[in-house]
Every structure is written in structure tokens, then in C-alpha cells.
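Only one protein chain is missing from this complex, and each of the others stays in its spot.
The chains carry the letters A and B, assigned in the order they are written, with residues numbered from 1 in each.
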Amino acid sequence: MEADNNNSSSVKERKVKGKVEIDIQKCKGCELCTAACKENALTLSDSINIKGYRYIIANNDACNGCVNCALVCPDAVITVYRTHPKKKSIDVTPEDIREQLQTMISPTK
Amino acid sequence: MTTEAKLMKGNEALAEAAIQAGCDAYFGYPITPQSEVLEYLAREMPKHKRIVMQAESEIASINMVYGAAGAGFRSMTSSSSPGISLMQEGISYLAGAELPCLIVNVNRAGPGLGTIQPGQGDYFQSVKGGGHGDYKMIVLAPASVQEMADFVYLGFDLADKYRNPVLILSDGAIGQMMEKVVFHPYTNPNVDKSSWATTGKPKTRERNYITSLFIQPERMEVHNLKLEAKYKLIRENEVRFEEINTADAEYLFVAYGLSARICQKAMDIAREKGIKVGLLRPICVYPYPYKRLEELAAQSKFMLSVELNSGQMVEDVQLAVKGKVPVEFYGKLGGLLPTPEEIVLQLETLIQKHHAN
Partner (left out) sequence: MQTEDHLLPETLTLVQAPECHEEEYELVYHKPATMVDVHMHYCPGCAHSLVHKLLMEVVEEMDIQEQTIGIAPVGCSVFAYDYMNIDMQEAAHGRAAAVATAVKRLMPEKYVFTYQGDGDLAAIGIAETLHAINRGENILIVFMNNAVYGMTSGQMAPTTLAGMKTTTSPDGRDTGFYGAPIKVAELMAMLPGAFYVTRQTVNNAAAVRKTKKALEKAFNYQKLKRGTCLVEIIGNCPSNWKMTPMEASKFIDEEMVKTFPAGDIKLPKADELKIKPEEP
């Protein structure tokens, strides 16, 4: 439970989370996206794709969905998803979920 | 449309026929001896709500024709020799991209800036390809003001039939002379170009794009062979010529356009003198009537190619007869026109020369 408490506070602080998908076969490893990313979420892989380019890999834990990488990508290989800061579900904490589950398991309580 | 005869200048008859043929857009640049085409259309096209534009050069004109043709519209331009030279790149692109259009050359004497008087020195440029690469245009050679009008309808129809540029190879005399002309009723076939024209991509089809670029050689070869197959069809189906007095002819004038007109008079004079000479006038100089000339070689003692140049069509006559019969040449340069008497004298001289041999 203690571990839960520490992580749940970081979930509460990051209101908007992002994730990107990279079409690695079309990526040319130009690194313009790494320069555009303020969260240092993008790095060049050590492997190469079918065209022989090192491609970009994303650390989605660090992504905030700002779209800058996708904007500057010359080959349009990046798709961006983002959580909506105003959506209520973001404010659901693990405690809330546990309570709901409790109710499901022991409905008379 | 009217079926009464009008007295018109060649260039203007051509322009009027363009309107009646449903030309959607004309782009041109002034150059003697054909500026009347642009001027006539500048006055008349807006009345029909069609596009006429004086472009900044012949280069711009031919590229505007490309844009209009690529979008599926009936489009044409006209110029004279130096301007047609400027259009050669555009013509090669039009042929490579398979765009139907009409180009008119009112040939003047050259080379270079030359003179404004008529010439036939653009024959090679027209039929052998003045632009780069392997391509051909159907080339129509009018010999009268009536044909200046008729060949516009024919030209547009052939262009649409084969998706190819068509050239009307006229000259400064036919463009400037005034003769009777009748504008026959014409119905535009309105060929469906939606499968390839760039009108904007709807959801119901793939995008259309107009290009003559095929960067992979294998793909380029396929395209070249496709064009060659088309030109073969054109050679099989579109040969057009006129022959006069050939049934019993021992000698044959071969001439097109204005020089055919003069040869026709020369032939009348020669016939009166008892010389059995006939005339074969190619109406299309591409595709050329090789087959008919080869047939006529059997009965001819020699053929005389008469041209307003230093010897261009004569090579096609030589190719046609395959060495079976001598082929002679009489040319007039500098924009000067030979008289019928001059041609008869040349014919008589040659007859003597060949009898002596």
C-alpha cells in the first residue's frame, strides 16, 4: 500500500499524459523530433529499420503529448495520443477503484 | 454557325474555326505572320465566355496549353517558326504526358530571326520531332483558307482520339491570304476525359496525375512502347493525301501546302504542253503517304519534290520510293515563292536530263 501511495501522488500531479506511436519503418533517424521534445522522451535506437536507418524510440512515460515531435517530423511517422486533463477519470485514484471493487465484492456493506 | 461562304484571311478563318470547334482556351504570343489569330480570338472568345490570354512568351503559352489540356479542356496555341522553336520543350512534355491539344505553326523563312515571308523550313522540326525524345505529332498541312478552318475541327478530334498533340503546319502566305471559306456545321464529340484529367480527386477514384516522368528505365520503356503502339495506329489509320492527274502520270510533283498550290498551276501549264505530270499532295505530312508514293513509283520516270526550303520533305519521298525511281528536288529559299513557270522550266530541264541518261 505504501508503494501505491507514492506512485499515486505522481499520477495525480501529471494531469496530461501523452504517448506516441512511431512508424519505425518510415523513420529516417533525422533526430529533429529529439531536438523538439522538451521531455527528452525520444532517443535514437541502436538497431536499424528495413531501409537501414536508425529509428526513433519513445519513452512514453515521459511524454506529455505536446505534439511538437509530430509537427517537426518531416516524414510524418509520429502519431500522438493524449489524455484529456478535464476528464473526470483522471481524478480517479486507486483508492476509489478499490472502494468500487469492495462494493462489488461485498454489496451489502 | 453558318453555311454561307465568307471572305476571310487564313489566320482569322483558323481562329473562327477554333471558336466553332469548342476551343475552351487559347494562349498565344504575338509574332508575324500569325498575330491575327490571337487578335481575332481576343475580340471574339470573351463573347463566348471562353479563355483567351496573351501570355508573356511562347514558352508560357505552351505550358498554359499543357495545364488546360491536363485538366481536360480543349486548348490550343499558335505561333510562327522562332516561337515554335521555343515551344519544343513544351511539345515534348505534351506528347510524353499524352495530352490532346492543337498547335499551329504559321511557318516563316529562317533560320534564326529570318524573315516574315513564308517558308517550309520547319518540316523536319514538325514531323521528325523538334523537341527531345521519341515522340510524334499528327501534322496537318493546309493548302487553302478553307483547310485552315477544316483542319481545326479535324485537329481537335484527332488530338482527342489519340490523346496526342496535333500540329497544323501552315505558312505565312496561307495565313495571310484571303479566300472564300465555309464553316461547316460541327458537333463537338465531348470526349470523356474524367479517367485521367485533373479536375479534383473525388472519393470515387484514385488521384489523377499528369506526368511524363518515368524515372525507372523499365517503366520508361513500357511508356515508350505504349507511345510507339499509338503512333503505329496513327500511321495505319490517319494517312491523308490528295492526288490529281496521277492515273496516267509519267512524272509526279510531290508538294504540300503553298508549294502544292503553285505546283497545281504548274501541272496545268505542263499538261497543256503535253507533259503527263501529276501531283501528290500530302494532307497529313505525319503520317506520311509512303505507301501511295511507292505505288506511284511504278509508273513514274521521276518524282519532283517542290518545297520552300533547302530540301526536307524530299527525304521522305526518297524513303517512300526505296530507290525504285529518281527523286529530284526544287527549292526556293529566303521567303521567296517560285512561279508556276519556273517550276515547269525545272520539270522540263529534268525531263531532258533523264532522257539523256
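The criterion applied here is as follows: a residue touches a chain if its C-beta (ideal position, glycine included) is under 8 Å from a C-beta of that chain, and two chains touch if they have at least 3 such contacts.
What you see is a predicted model, and the numbers here were worked out from it, not measured in a lab.
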Chains shown that the absent chain touches, full complex: A, B
Among B:14, B:65 or B:325, the residue in touch with the chain that has been omitted: B:65
Per the touch definition above, residue among B:212, B:299 or B:318 touching the missing chain: B:212
Residues in subunit A touching the chain absent from view: 4, 7-8, 10-11, 17-19, 25-26, 28-32, 35-36, 51, 53, 60-61, 65-68, 70-84, 87, 89-90, 94, 97-98, 101-102, 105-106, 109
In subunit B, positions touching the absent partner: 24-25, 27, 51, 53, 55-57, 59-60, 63-68, 70-71, 73, 75, 89-90, 93, 97, 198-203, 207-213
